[in-house]
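Note that one protein chain is taken out, while the other chains of the complex remain in position.
A and B are the chain letters, set down in written order, and residue numbers restart from 1 in every chain.
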Amino acid sequence: MTNKKVGWLVLIIVGLLLPLFINNQAQLLLFTKIYILAVFAMSYDILLGYTGIISFGHVMFFGIGSYSVSLMLKHGGQSWLNIVIAIIIAIVLSAVISFIVGVLSLRLKSTYYAMITLAFAELFHILSLKWRSLTNGEDGFNFSKYIPDLLKDRLNFYYISLIFLIIIAYFLYRFVNSATGKVLVAIRENEQRAETLGYNILHYKLISSIVAGVVASLSGIMYAISYRYVGSASVFGIDKTIDALLMTIIGGVGTLFGPLLGSGIINIAHELLADLAKVHPIFERWLILFGILYVLIVMFFPKGIMGSLHKYRNSLPLFKIRKSKDG
Amino acid sequence: MELIIILTLNGVATGMLIFLIAAGLSLIFGLMDVLNFAHGALSMWGAYFGIWIYKGLEQFWLHQNPNLLEASWYPWLSMLNFIIGIVAGIFIGSILGLLMEKLLIQPVYGNHIQQILITMGAMLILAEMVKLFWGSNLISAPVPALLDGAWEIGNIVLIKYRITIIAIGLAILTFLLWILHKTKIGLIVRAGVQNKEMVQALGINVKKVFTLVFMLGAGLAALGGVLMAPFMNQVYPTMGLEKQLLAFIVVVIGGMGSVFGSAVAGVIVGITEAFMLYYVPDAALAVNFLLMALILLLRPSGLFGERG
Partner (left out) sequence: MNSLLSLKQIHTHIQQFHILQGVSLEIPVNQVTVLLGRNGAGKTTTLRTIMGLNKASSGSIYWDEEEITNLPTYEIAQKGIGYVPEDQGIFPLLTVEENMRIAIKDEKSKHTQENLEWILQTFSDLKRAWKKKGGNLSGGQKQMLSIARAFVNDNSLLLIDEPSKGLAPIMVQALIEAIHQIKEKTTVLLVEQNFYMASQVGNRFYILDDGKTIHQGNMQELIDDEHTKQKHLGIYKKNI
């Protein structure tokens, strides 16, 4: 435990001092993006790494956050109050939708859940595409002029994002180490057993979904503000879900640090390779490399979290565990 | 009335195409308990590769003899090129299926989480590789001359290509049902969908059949893809995921492991889409999605599901 704390402390100090070594806005934005997407990946890790749920629709909460803040500001005008309202709307909407999707689909096999969440996200994507009057469809819209100046300053927003990351990380740290969090891990390790111990699996999975969904929507809000623009493809497209997958798996599932690491790797690599793309077009397809890396990791490093996700195929529950008194 | 007939026929044609993709997915899911998240990519590769070969051959012949276009037998040559394209598409699909099964599915067999994640990774890689070879923009896919155009019966316009698709779909369906019900290996597949363990206990190595079924499913998906291309007049890099979503809906509605179910559900979904696209286009996917949700709530094993 203390090692981890030292690690985070080092990170925070590095984060605070980093702007001293950066001299251009683009790089500042890059790190801002890394922090924001790290939060998105962490929220995904709550599902995948801690509870053992695979969702392919996580981007829909991201999009909900992004559109909440951009629409609120655009139609309500520039004001801090509007931002707060947007945050509340995003939280409520994502909680409600997590709940609905969860209630309908969490009971089903994991393969069904994965496909259904994919379909839901696609529905949101299509909705945002077609509802042109609201979202301006594929082209999206820029809402820069409605953003308070404080947030438009790149350096300010860098620090705000860093603080955002730290606060959420702390919150999630407390969450996964709470009693609820431990039940989630128990479910991930052996769902059948957790059930025979008397835990209402669906209830806990729903909590996990809602927490993950809400945090994702918050990261969506931050993302939209940093880019000052929303478009269907960027906030509701499957690319973000893929990103979450890559960041979490490559960075390391089931650890809060992993997603941050993953976010750093993916985003920095993306920048570097995008520059290289001017040299040779093959670098445009950097995703292939990451895809292969991702597949290799899933296949060969199922240690810890993944290894214990293996459900034994030949089990016969011959013994029933009695409910233990401390639950 | 004519409109209804036209829409229905369009729907059945779409349905047959989705059936081709869904049939493999359903069998693989039913028999191996594997939901291949890269199945749509196999279909897309079939489409891209098949059309590439087809157009390549067309260009080749025209290059040799620019006057070919006027020859009366040119449409037949074109048809031959198209058939070669189809075969090429099926071939690439099957090969990719074989590689996928051996390299990605077998190593993680039994672990659902790994398998879902890995096949999704494969989908990503395959989709990106399409862009690598053919670019990110859509590519046109023409209908071969012989199948172009329509027949007119009274007020009803029957588009030749769509009728062809329906015919091919029905032929494949018949062929598949024949294999399943009249051959030993089909018997093994049907039994395996119902109770894998017992098949093993009867001395049959079901895992060998897995690879065959996976390849068959991949080949069918690729066939669906290459036939779908002229239907949509194009191929584009996101068609894999799109069609896979529809295929999944069909598998759920039709019932996991049932080829016949995939056909029936395919037609239902196809017709629904045809009508919705005409009347309320924005809601097309949503309606089919709702159908699936309904089945999941009321009869989770699907219309013809062989498993509970």
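Keep in mind that, in the parts below, contacts are C-beta pairs under 8 Å (C-beta built on N, C-alpha and C of every residue); 3 or more make two chains touch, one makes a residue touch a chain.
Since the structure is predicted, the reported quantities are computational estimates derived from the model, not experimental observations.
Taking the complete complex into account, B:195 is the one of B:155, B:195 or B:233 that touches the chain left out. By the touch definition given at the top, chain B reaches the unshown chain through residues 184, 187-188, 190-191, 194-195, 197-206, 306.
Just so it is clear, only the chains that are shown with their structure count from here on.
We define each chain's centre as the mean of its Cα atoms; on that basis chain A and chain B are separated by 33 Å.
Considering their complex, residues 29, 35, 37, 104, 107-108, 110-114, 116-118, 120-122, 124-125, 128-129, 131-132, 241, 245, 248-249, 252, 282, 285-286, 289, 292-293, 296, 300 of chain B touch chain A. Of all residues in chain A, only 52, 54, 56, 104, 108-112, 114-115, 118-119, 122-123, 126, 130, 238, 242, 245, 249, 282, 284-285, 287-288, 291-292, 294-295, 298-299, 302, 306, 309-311, 313 touch chain B in the complex they form.
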